[in-house]
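Each remark here refers to the structure printed beneath this line.
Shown here: the complex without one of its protein chains, the others still in place.
What follows is chain A.
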Amino acid sequence: MKVEAQDTPEELQKSKVDFYSASVLTGDATREDLETIKRHTSVYVYETPVRLWHWVNALAIVVLCVTGWFIGNPPPTMQIGEAVDQYVFGYIRFAHFAAAMVMTIGFFGRLFWSFVGNHHSKQMFRLPVHKADWWKEVFFELRWYLFLEKEPKKYVGHNPLAQIAMFLFMTVGMTFMIVTGFALYAEGLGADHWLWALTSPVMNLVGNSQIMHSVHHLGMWAIVIFMMIHIYAAIREDIMSRQSMVSTMISGHRTFKDDRPE
């Protein structure tokens, strides 16, 4: 789709482009973004709440993974003092629960932001699976990672493959971890707590607490694997692609290395 250069900024503001059918700057570019690129070399993609969430979430996940590992596989016994004076495992569990609360509240905040935030903030929560063009872009991106494409495309937001990963591992994966995690947490709160009643259907569905622990462990590993791929892809694309990656999550601005529109 062609962009009319003579559009006034007001018109641009209002106009919506069918961005997935756009051949230029495939992947999440609005008409406004396209216009911006012509005037500037960067696009403001990740707003402050999104960036703040990203880093708080990253920290919470690291804490959760480390403490979660220790809860399943406790560190060697320590003899600091009497059992009443020592609270090593208690603190590990406390850190796990505290980080879980931060992650959960952050997740709901992020979900809220996908409604009030800019266009790009919605990508993580909605996959345009009904669009054939979007799937074409997914396969293009797959070919790029399989070294079958010579040059990558420019992306303002996530590329479609990254968007799928974000959706599956973060939106779905974190929801899974929150649901199973709170079902386990409710066991400690006791049968009188509202969280117990709220999580009972999940517990009954899974069968028993021990199985719930197992699936919670497997969920953690899915997120660890996502983390590895995510960091690798971000650094690799920072080097190989035609736009900024890592700094974008710090400043919010996507900068481009060349001025070809596609």
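For this structure, a couple of remarks:
Just so we're on the same page, a residue touches a chain if its C-beta (ideal position, glycine included) is under 8 Å from a C-beta of that chain, and two chains touch if they have at least 3 such contacts; residues count from 1.
One rule holds in what follows: contacts and distances are computed from a predicted model.
Comparing "Thiazole synthase", "Acetyl-S-ACP:malonate ACP transferase", "Heme exporter protein C" or "Uptake hydrogenase small subunit" against the UniProt entry of the hidden chain yields the protein name "Uptake hydrogenase small subunit".
What chain A contributes to its contact with the hidden chain is residues 69, 72-79, 83-84, 86-90, 92, 145, 147, 187-188, 190-191, 200, 203-204, 207-211, 213-215, 217-218, 220-221, 224-225, 228-229, 232, 236, 240.
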